[in-house]
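Following: one structure in structure tokens, then a few remarks.
Now for subunit A:
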Amino acid sequence: MEGDCRFNNGNIRAKKRVAQAKQILDTIGIGGERVQMYNLSSAEGPKFAQYAVEMTHKIEELGPNPLKKAKAKMAA
Partner candidate 1 sequence: MSESKTPSKLEKILSSGHLAVTSECGPPRGSDPETIRKKAEMIKDHVDAINITDNQTSVTRLCSLASCIHLKHMGLEPVLQMVVRDRNRIALQSDILGAASFDIHNILCLSGDHQKFGDNPQAQNVFDIDSMQLIQMVRLMRDEGKFLGGDDIVRPPKMFVGAAANPFADPFEIRVPRLAKKVAAGAEFIQTQCIYNVERFKEWMRGVVDRGLHEKVYILAGVTPFKSAGMAKYMKNRVPGMDVPDELVKRMSGVPKEKQPEEGLKICVETIQQLKEVEGVSGFHIMAIEWEEKVPEIVEASGLYPRPKVDD
Partner candidate 2 sequence: MIVAEKKPIEEIIEEVEGYKKILIAGCNECVTVCEAGGKKEVQVLASALRMYFMNQGKDVKIDEVTLERQCDHEYLEEIRNIIDQYDAVVSLACGVGVQFMAEKYFSTPVLPGVNTCFMGVTEERGIWTERCQGCGQCILARTAGICPVSRCAKRLLNGPCGGSTKGKCEIDPNVDCAWQLIIDRLKALGRLEQDYEKLTPIKDWSTDRAGGPRKVVREDVRI
């Protein structure tokens, strides 16, 4: 859980970096919701699965990464 990182502050730093990345993605029009950080331990298998499903649904709702379309357009 947050703060229980084996590497002490590792997951706190990661949280801040993820927040930065989200902000950049928002600014350049890709969308910060496409990156998300969850805290859990390696023993929490079912929770992991739950988060994975949750994120999958969210992404399906948002649709494909806009860069995929843009790349294809450029190649054409």
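In this text, a residue touches a chain if its C-beta (ideal position, glycine included) is under 8 Å from a C-beta of that chain, and two chains touch if they have at least 3 such contacts; residues count from 1.
Per the selection procedure, all candidates are chains of the complex that A comes from, given by their letters.
On a predicted model such as this, the values are computed, not experimentally measured, just so you know.
Student: Please find, within this complex, the candidate from 1 or 2 that touches subunit A.
Tutor: That would be candidate 2, which touches subunit A.
Student: In their shared complex, at which residues does subunit A touch candidate 2?
Tutor: Residues 24-25, 27-30, 66-67, 70-71, 73-74 of subunit A touch candidate 2 in their complex.
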